[in-house]
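Every protein chain of the complex appears in place save one, which is left out.
When the chains are written out, they are named A, B, C, D, E, F, G, H, I, J and K in that same order, and each has its own residue count from 1.
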Amino acid sequence: MKNHIYKLIEITGTSTISSEDAVVRALKRAHKSIRNLAWFEVKETRGSIAKGKVLHWQVTLKVGFTLEG
Amino acid sequence: MKNHIYKLIEITGTSTISSEDAVVRALKRAHKSIRNLAWFEVKETRGSIAKGKVLHWQVTLKVGFTLEG
Amino acid sequence: MKNHIYKLIEITGTSTISSEDAVVRALKRAHKSIRNLAWFEVKETRGSIAKGKVLHWQVTLKVGFTLEG
Amino acid sequence: MKNHIYKLIEITGTSTISSEDAVVRALKRAHKSIRNLAWFEVKETRGSIAKGKVLHWQVTLKVGFTLEG
Amino acid sequence: MKNHIYKLIEITGTSTISSEDAVVRALKRAHKSIRNLAWFEVKETRGSIAKGKVLHWQVTLKVGFTLEG
Amino acid sequence: MKNHIYKLIEITGTSTISSEDAVVRALKRAHKSIRNLAWFEVKETRGSIAKGKVLHWQVTLKVGFTLEG
Amino acid sequence: MKNHIYKLIEITGTSTISSEDAVVRALKRAHKSIRNLAWFEVKETRGSIAKGKVLHWQVTLKVGFTLEG
Amino acid sequence: MKNHIYKLIEITGTSTISSEDAVVRALKRAHKSIRNLAWFEVKETRGSIAKGKVLHWQVTLKVGFTLEG
Amino acid sequence: MKNHIYKLIEITGTSTISSEDAVVRALKRAHKSIRNLAWFEVKETRGSIAKGKVLHWQVTLKVGFTLEG
Amino acid sequence: MKNHIYKLIEITGTSTISSEDAVVRALKRAHKSIRNLAWFEVKETRGSIAKGKVLHWQVTLKVGFTLEG
Amino acid sequence: MKNHIYKLIEITGTSTISSEDAVVRALKRAHKSIRNLAWFEVKETRGSIAKGKVLHWQVTLKVGFTLEG
Partner (left out) sequence: MKNHIYKLIEITGTSTISSEDAVVRALKRAHKSIRNLAWFEVKETRGSIAKGKVLHWQVTLKVGFTLEG
């Protein structure tokens, strides 16, 4: 590992299926515009409710990626 | 969206299956007595252990619902 | 319940499958050396990323167990 | 002051005017069903946005009130 | 233990005697209207002062109780 | 609501008039370069002082917006 | 800017008008005895309630000022 | 209650007897130099240990008092 | 004082008598296996409830002790 | 000082030399693409270890910079 | 150690050299007016930036000192 510099961003993924699917979808979308995603941390897990059931899982991640030289 | 007022309560759901099932069960129970559940936030995920395995997942939620006029 | 004394330790489980599997694996490993695991609390959920996908889920737990008299 | 017992609840007021109006509206609504509101603390100030302007201010309060004997 | 659902409320007990008496009094009052109080957590210990002495201990508790089916 | 992905950024607005004007100005500026601003949360309210009076209100916001497909 | 040393104090302003007026009044009072007030940060916004209306806004500030040589 | 301004200070009381005695002693000492002590909040409870027993209880308080006009 | 290195552990003491007795019992038990306990900090005070009364006080401590060279 | 708007980003600098060198390197890299860096705050100091020695210091900063008109 | 009472204050030291120099300078200045400084804790490390380099390190300390009888 060289002396890398990383940038951290926050994104929120949503999913009707599960909280983990919300994470997966958020990373997939971030990967479209940023190539070097390295790690993430779950900051918040929320959701919207309809008729007593989870409508959307909403998971906010902090994601770190390598900054090119 | 009108100028709604919301109330927030805290409930803990438990499940032998998964942390998400604990969320689902907590919301299902709250829905019995409160009609307008709108959103939730996971505050804490704990569990009891027996013989090195998760016995009960215990997930504490903050849940918001609309107060009628 | 008698006047037990408990000790709390922190462990991080990792899994390529899911965050819950990371919890299960961490408890399974701790159970090898400590017999009376009683409860846990999830402190942090992180992960490493490769090509925009979760490579390892990393879940840090605080785990409590009974100290023998 | 006698040895009172207080209960604390959380409510979110919303307003298109200002964050203080959101507080005022939340207390007004709570006062309808609870007579002895005694104090509040602002826990969170959020808002929704439309076309770069604040649509609704959303202020979450913890409110304390005296429990009757 | 079955798959119980719990509700959590916050109450503040006050006492001229001690912080622990404030806890005892808060629980005694809550027990009047709620039968299944199960556990509590101390969230804040404050007090009012008169002539350099503690006038009232004020202890805020989060209290959990079982929700009937 | 579809399965949107959101990005969150932090901005600090300043104003000589009021803390709410600082929020309004920050959102107005952000709206210049980002079209889909959806919600904000106040993270910090500070200010500079001159001769015992508030010179600038400085309000830091976390702002969320929708990421296009 | 030289290598200044600052001291930080905490004060609570109160106002029947608004939370911002409470800030203004707190700074005005502090300025009577301390000349070099430089910045503040809002730490807590609370209030007392009478008949469902805000009686006093209570805003606690951390205030920094330059220590002379 | 008029529009008072309060100052908040932090003090640590110590006692070989109990944590509450540490609070009482801290307030007694503060009262020597400050007349209008109004309220306190317990911020931290620590202690030193000798031979497995508490040697000194150390309780840190935030204490508020009225600033004269 | 030499350049000591300390280790910190977390233990939870329980007591049917008082929160301070829970602290005392936790330290007494820790002293059985660790000789150089030096200080503690109270991290959490909880309890179980039976019939509206405290059944067990549960106090979690962080305890520091000197590591031998 | 005019009514500036600032943006805040998070970056992690790494260094084999010291935590301060990690800060310096992070700012140097950020300066390449952002001209108006104004202030920073240290959010986290971590490191990787090899054979009981610090391999890389990893310091995460929040950095603020002026947004052009 | 007798049953001392301590007061805690907050000061911010600044330095163009290093964060540790900022600590040293803050303590040196505080020592001018307070004789019994006993311990400190670093609360915040910030800095101002000019041309991508640290201009001033700004370190905020909580400092405890013994109150005379």
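Methods note: a residue touches a chain if its C-beta (ideal position, glycine included) is under 8 Å from a C-beta of that chain, and two chains touch if they have at least 3 such contacts.
Note that this is a predicted model, so its numbers are computed, not measured.
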{"item": "Touching residues on chain I - with respect to the absent chain", "value": "1, 3-9, 62, 64, 67"}
{"item": "Residues of chain C (touch criterion as defined above) contacting the omitted chain", "value": "9-16, 25-26, 29-30, 48, 56, 60"}
{"item": "Hidden partner chain, residues of chain J it touches", "value": "18-19, 44-49, 51-54"}
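Throughout what follows, only the chains that are shown with their structure count from here on.
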{"item": "Approximate Å spacing (C-alpha centroids) for the pair chain A, chain I", "value": "38"}
{"item": "Distance from chain K to chain J - Cα centre to Cα centre, in angstrom", "value": "22"}
{"item": "Per-residue overlap in chain A, given as positions that touch at least 2 other chains", "value": "9, 30, 48"}
